[in-house]
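A single protein chain has been omitted; all remaining protein chains appear in their positions.
Right, chain A next:
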Amino acid sequence: MGSQGGFYQSKEFLDLVKSIGEARSKAEEDRIVLSEIETLKRRISEPDTPKRKMKEYIIRLVYVEMLGHDASFGYIHAVKMTHDDTLLVKRTGYLAVTLFLNEDHDLIILIVNTIQKDLKSDNYLVVCVALNAVCKLINEETIPAVLPQIVELLAHPKEAVRKKAIMALHRFYQKSPSSVSHLVSNFRKRLCDNDPGVMGATLCPLFDLITNDVNSYKDLVISFVSILKQVAERRLPKAYDYHQMPAPFIQIKLLKILALLGSGDKQASENMYTVVGDIFRKCDSSSNIGNAVLYECICCVSSIYPNPKLLESAADAISRFLKSDSHNLKYMGIDALGRLIKISPEIAEQHQLAVIDCLEDPDDTLKRKTFELLYKMTKSTNVEVIVDRMIDYMISINDNHYKTEIASRCVELAEQFAPSNQWFIQTMNKVFEHAGDLVNIKVAHNLMRLIAEGFGEDDNTADSQLRSSAVESYLYILGEPKLPSVFLQVICWVLGEYGTADGKYSASYITGKLCDVAEAYSNDETVKAYAVTALMKIYAFEIAAGRMVDMLPECHSLMEEFLASHSTDLQQRAYELQAVIGLDAHAVESIMPSDASCEDIEVDKALSFLNGYIQESIEKGAQPYIPESERSGMLNISNFRNQDHHEASSHGLRFEAYELPKQTVQARIPPASLASTELVPVPEPVYPRESYQTTTVPSVSSDAASTELKLRLDGVQKKWGRQTHFPSTSTSNSTSQKTVNGITQVDGSNTANSRTRETYDSRKQVEISPEKQKLAASLFGGPSKTEKKSATGHKSSKPSSHMVKSHAPKSSMEVASEKTSPVQQPPDLLDFGEPTVKSTAPSLDPFKDLEGLLEPTTQVSSAVNHSSTAAVTKSPDIMGLYTETPAGAHHKDSDILSGLSNSPMTNMVGGTTTMQVAQTSKSPNLKDSLEKDALVRQMGVTPSSQNPNLFKDLLG
């Protein structure tokens, strides 16, 4: 087999692999592997095994362990091999220990010494191998042992070593930031390494460092921008090209870093606009990696201070992703859309159909990503459709982890945006029914409270309607065969509390149902307890109302069972029930008042109501009560009676209760600072805040009801309005919610927006089925008249969503096939051949023209940046240094590089000037507008007399 290269393996190993491959069962495979382990054990411990053999045994051991068998007996031999002088044996030893051992293993101590020695080796291959091991095996305690050598290696003549040394240092930083905190400046230095590969490697630790502390690295913005610019202009050696893209991996890392540095920093962001815009233009969207760079650009644009031009490019790129045939690109498009809608919410609308397609896609990953997007864009106008969809999906999956997540999201959205209580109850019923055992128990308690408290307004009819509908729905649901325990608890509680309240159902009917529940779920003690208590309430209400209680026979037998139950809780409840039934109406009414579950219970802690009784008894000659503490140690209580009585009163028995622990009220209100640091004031309740949320729900939904018609039009702007990049007003959860739902502001973008909507509408009418339109409208708050009608009331929008559910899959398929034809062919990922990529030599390079312009400003800029660090001032020289590297073929680049020899910082100053020039030179650019035209046509829109404004909108 000619493919084996130098990594020689013996025939024995081949045989092993082969026999394992041919094993017909897991047991057979295990048998083969176990016998292999026996052989290895024997051979490895033979005294003078030749090194070459030994090496192979260790490889076989690694292989055996990968198959899941214990190979720990060989660890020590692997460690021994690392001590060997021969590089190859040493390599194998290191490979094995990095795979076998974790950093805290006892044997590591035996390796540290070897690593130290190897790091000093003259052979750079040995050093590299040792560095590999360092990354994996050195833990916090052993870092100091190798740190000095690693730092030395940062200046090693071989770039491969420098690269790995940086990675090792990065690894140390990840494991114990404090141990290398004094060495962080080395990363800055290495950013200016002569070798672009080393520079690229340095970006990894810098990314981590900047993630943790943005502000200390703001001075590097200029350097990063200039590096990125030079990379994008193909100034790196050809070897860095990948699929005709100039060093895309480095570009992506740099874009990630810029996104961090520019986030919320207008000044820093302004430096980036030009280069990011450049990359947008140059990116080749026909290759996978080109799209990766594009995606990273979108992420960067949505993270830095917004720039309208870039946002436009980002929106274009997103629409290309979403229209692609490739699921991967659709996925990235949905993800990117989720990022961009935070800044410019209006772009979601133009992609509504693509989003719906993704929702109906057979690809689970894509579906989930789309739900994530929908979750982000939920508002009171589309909550019903989105939550319905989520629940449908939740029912269809088996993955408990995701089921839990989506269930809690449904609950969260329902609590936050519920348009009506009835809808809320129905939604919760569905969630409980299908994921009841997965949701938090607090959700159940919350639901009970909502039903009990109602809207929190003085509208009793609405409350009782809510309860009646809850009771009705629960009685219906009880017909289902298997319900989750949590849900049953809610059902029992509500039936007990409100089952007979509206007089629609007789007590015997409700009690019968409750008995059924207790019997059907006889192994669930909690449910049974809830059922008994519910029974007790029903009977108590009956007695209090003066009706005769006629206990059902099944109820009798149930009680008999519970009275003898092993569970003391059940027993007690059953006895209580018995006792209550025996009382008269008056007493029952005071112990079990109807609909009083949320009344505050006043506790007379001093038991003052007993005073009369006590007095009476004492007068009759009874002994007064002596507290236990005073009783102890007294031999004859009666002798000291009088004295004692006196003492007791003088001591002052503490009748008043201890002070209640002060509740920290503040904890319930989300701190204002937290809310204002959010990019967009979207209230996102978490569980600890639940109680707070439910109380606000009623008011919010009533708000929504009163201003509903307006909301359809303005909800979008309100939530993601442009000015929200720095949300200064939202101080607490409740205010931000109000702003979302209540106030309707009219701003400039409104009119523009409605215009775009019109055009999209006209497009929709041409090719989209009505079901889909409806779905889109309810999701995105679409504006056409028919849609509005269907969306104004929950009652009427409900059927529409149901209809979509049943018809949509078919229609979407048709639409998809119609639409997809003009989209370009995505790269075939399974294709082994070199993908054919059109060479995209930049036809016009604005920077080239500018370089002459920038010359005079040099002096000013160097003065301005006088204070910047060595790293900064040095960075623009990087490319000059690259010319010295022997690796690349530079003959082509040399003339460009000579132009680069102008002194530091030109690029920075160029930033703003370039922008202006680029903008002015852009408008007459025929090519751009032609491209746009093509794009528009690709999107399936043809200009006609119906939509004369179309091109105006799209082309600006």
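Basically, contacts are C-beta pairs under 8 Å (C-beta built on N, C-alpha and C of every residue); 3 or more make two chains touch, one makes a residue touch a chain; residues count from 1.
Following the convention adopted for this analysis, contacts and distances are computed from a predicted model.
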item	value
Among "Cell cycle control protein", "AP complex subunit sigma", "Protein transport protein SEC23" or "CIB1 protein", UniProt-listed name of the chain not shown	"AP complex subunit sigma"
Contact partner of the left-out chain, one of A:17, A:155 or A:564	A:17
Touching residue (missing chain; options A:168, A:337 or A:544)	A:168
Per the touch definition above, residue among A:186, A:244, A:328 or A:408 touching the missing chain	A:328
Full-complex contact with the absent chain, from A:40, A:252, A:322 or A:356	A:252
Touch residues of chain A, complete complex, unshown partner	1-9, 13-14, 17, 20-21, 52, 59, 62-63, 65-70, 86-88, 91-92, 95, 99, 101-103, 125, 128, 131-132, 135-136, 160, 163-164, 167-168, 170-171, 174, 197, 201, 204, 207, 211, 239-240, 242-243, 248-249, 252, 256, 288-289, 291-292, 295-296, 326-328, 330-332, 361-366, 368, 399-402, 829-830, 832
